[in-house]
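Following this message is one structure expressed as structure tokens.
Missing here: one protein chain of the complex. Every other protein chain is in place.
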Amino acid sequence: MNGAAKVDGGAAYVADVRAPGALHVAFVHSPVAHARVTGIDPSAARALPGVVDVLTHREIGEILLGRALRDYPVLAGDRVLCVGQRVVAVAAVDPATAQAAAAAVDVEYEPLPEVFGLDEAMRADVPLHPRYAEYPGAVADRPGSNAQGVWATEEGEVDPAFAAAERVFDHTFTTARNHSAPLEPHACLVSVTADRVDIWATHKEPFNLRRLVAEVGNVPVETVRVHLSPVGGDFGAKGFPFAEIACYLLARRTGKPVRHTMSYDDELTTTATRHPARVRLRTAVTDGVIRALHAETAIDGGAFGGVKAVPMVVIPTIHAPYGSYAVANRRESCVSYYSNNLPGGHVRAPGEFQALFASESQVDVIAHELGLDPLEFRHANAANARIRRIVAELRSTVEKWRAEPGGTRGIGVALTFRDTGPGLSTVRCVVEPGGVRVELSVVDQGSGSYSLFERLTAETLGVPRGFVRIQAVDVGADPVLQDSGTGASRVTAVAGMAVVESCRSALAELGGVPGDGDGFWPARRLAELGVQSVVAEGTAAAGWPAPPDVDVRSHAGIAVEVGVDEESGRIDVRRALLVADTGRVFNEVAHRGQLEGGFVYGLSQTLLEELVVEDGVVTTATLGDYRIASAADVPPLEIRVLEPAADDDGAVKSVGELVNIGVAPAVANAVFDAIGVRLLDLPLTAERVLAAIKEQSR
Amino acid sequence: MPEEPAPHQESPAAGCPVAVTVNGKPRSLLVDGAARLLGVLRDELGLTGAKAGCAVGVCGACTVLVDGAPTSSCLTFAAQVDGAEVLTVEGLAAHPELRALQEDFLAEGGFQCGYCTSGQLVTAASLILSGELAELSDEDIRHRMLGNLCRCGAYYGIQRAIAKAREASAG
Partner (left out) sequence: MSTQFVVARSLDEALEALAGEDALAVAGGVSVGLLANLGLVSAARLVSVAKIPGLQGVRVDGDRLVIGAAMTHGRLAVDPVLRRERAELATMFGHIGNVRVRAWGTVGGNLALAEPAQDPPVLLAALDAEVVIVGAGGPRRVRVTELSDGPMSTVVGPDELISEVVVPVPVAGERCAYRKFLPKTADDYAKVSAAVQVRFDGARIAAARVFCGAVGPVPVACDQAAALLVGRTRDELRDVDDVASAVRDAVSPTGDHRGSADYKREMSGVFVKRVLEEIGSGGGRS
């Protein structure tokens, strides 16, 4: 998908794909948080003119979904575990009829005791998933029968370091539930014929979706094709098939194409959210040096663990706190628990956001307690020279800001870093007399990856960009092309390297010199070789976490200046600086966009966003109530992209989740600088800030 | 699966005649009184540039211009635009200065995922078409654009693109 189609209305997102005669699907969602389903009577729905099929667990049996742990039923069986859970799917000739039919289905619920909130979830002695051990992907050793998963690690000599510590700092931070809120709601379209399945879906992992459909349908994977449509915003939301499988089953039963487009209130009330987290950090400091860390994170995993992709069924908080600092002795854990809330899922940096708010806030607390300048303290404890370089950049600007007149204000900083997620990608480079075509099956979710691929191809082959075409190949149309999806900031790094590899192989086969002569030099080489084309494949993979001795991460530092209205608690972020060390920049416009966009996203989730849930019911069910930042809510932002460091490995580094994770602590630290009040709980809403101000003055 | 726009079919319920000019083309439609402009543009006219987003008039992904005014086509009844001129993102390129705005969005990073982009462009186009843009401050522009949400956070790029258009309109 090239950019031009996005500015002329031509880009066809899933909901834009025409499908005359397609049936429309509506779901019956549970209105209760925990209940036994004692009866489903779809007769009134079936009787409505235009209703073609009604699907319940009786028709499909138990089909469990999950990215790691498979505990999420396509449709509820004899129990519902959260408000919004899908219980019945109705297919009808138009959306209004489908909705009317869904409303006409009579479901009887017999209430069961509900578990809300982290404390209740941790205490619950009656497990919400008694059959947990049978689920594929179940974690063997869990702390209690209501735990979803656990990830615990230990490195170095933690206990001796704490025993010898001059000071131990112990703070607990909390973060609220918020939502990815991509503007494009989930949508899918499925067509099933005798020998083929075609799927269009707002799904960033089309290969996984394809395998899943083949498995559920018991059909050869080769017969399933997932068409690549641009995704209208992901931010973690588009990795789980909330509706796709029910639509597939309905398409197969009815023999008609079937589509579903979520309403926005379903988007906010029936998908998945960022995990509300409680992060306790105990940090040992001696002689101004951080000696050891004990980080414990507990999260409300909600009704199902299946939306999470981490194999341990938690969020990736491990190695995140104090990740920019040299802390060799680390004991870390993250535990998720079942509750009757919406399931937790992935939202832009699903665990790092919570972890970095805690640790970059605590770094500030420690510095102040030790009587040190927070930048000084960061500099002294930084993991390496790349990070010290960022601290120095921040310092020069912070000093400049402080020298300017500005009334009551505060300045805060935070450091962030980002690993590249694991993944594998195989692409193909086809060089022909008229130009070069790179074929790949990578989803465009808006990070500018396609224009990056174009540039990498042009550079590697030494040809003008006008001769390069990136061709999205539907998943399943070509058995060689592979991609593990666009999560974890890995697209540019992994797929980008695969593009380079394929071009290098093609180059070797051509045997020419890049940039040799004017225009499209490979045409001449093809003629000399007497072949019509040269075709070469390239594969790249990235593991995670990074190998210990090489800093393959991207790093950043954020400084913000705030004013605080002490009567209302409102934080006014007046300006911001972002210093980024992201190695080599391949596509300046897209790179800048990711950095700026990450800042906006982080600021929005820092100040505004809380998906409010009362007794399991989301009360912020529209974008009128769940507010996200608008153009008028973002401050001037200066971006300083550093030249690659001397020891930079030259690899493409991730930027998509580098920035949003650092905004919250920078703002909280700035508020402390302004009024001496430490904020431990996100989001930093005006009411919460005012409460903290009053608490302090008490 | 056929992907061509289906020929317009008059359903028996459709009873309200609407004569409207869409992107310069006169159209005569019969719509249900409760039909929204967004649905008619997308389903009847095959113009899918305007997107369905929040459905409550907040996000702006469905923005089109009706007689020059930015309009939430997800809220507006199709029958309300009888006699009006509608401009959608698909019609921008016919105006040279709006074509240039599209280029500015490309050059300045005025979008990422692209889902809100039609609405952003159309609202920005209203500033150009009304002749106001040259007089607007950066803050004025933000005030006029704040109803078009961009979850990718391309606000800075959008602002740069509109500022570029402002320079062009002033010069």
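In this document, chain identifiers A and B correspond to the written order of the chains, with residue numbering beginning at 1 in each.
Just so we're on the same page, contacts are C-beta pairs under 8 Å (C-beta built on N, C-alpha and C of every residue); 3 or more make two chains touch, one makes a residue touch a chain.
This is a predicted model, so every value here is computed, not measured.
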{"item": "Residue of A:R253, A:R570, A:R640 or A:R678 in touch with the missing chain, whole complex considered", "value": "A:R570"}
{"item": "Listed residues B:L29, B:A79, B:L133 or B:A154, member touching the removed chain", "value": "B:A79"}
{"item": "Chain B residues that touch the omitted chain in the full complex", "value": "13-16, 32-34, 36, 55-58, 60, 63, 66, 69-72, 74-77, 79-80, 82, 123, 126, 143-148"}
{"item": "Absent chain, residues of chain A that touch it", "value": "96, 265, 567-570, 607-608, 610, 612, 619-620, 622, 624-625, 627-630, 632-633, 685-687, 690"}
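The rule we apply is simple: only the chains that are shown with their structure count from here on.
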{"item": "Distance from the mean Cα position of chain B to that of chain A, given in whole angstrom", "value": "29"}
{"item": "Contact footprint of chain A on chain B as seen in their complex", "value": "1-6, 42, 46-59, 61, 88-90, 92-93, 102, 105-118, 121, 142-143, 145-159"}
{"item": "For the chain A and chain B complex, residues of the former touching the latter", "value": "1, 3-13, 15-20, 181-185, 191, 198, 230-235, 257, 261, 263-265, 445-448, 589-590, 592-594, 596-601, 604, 622-624, 628-634, 637"}
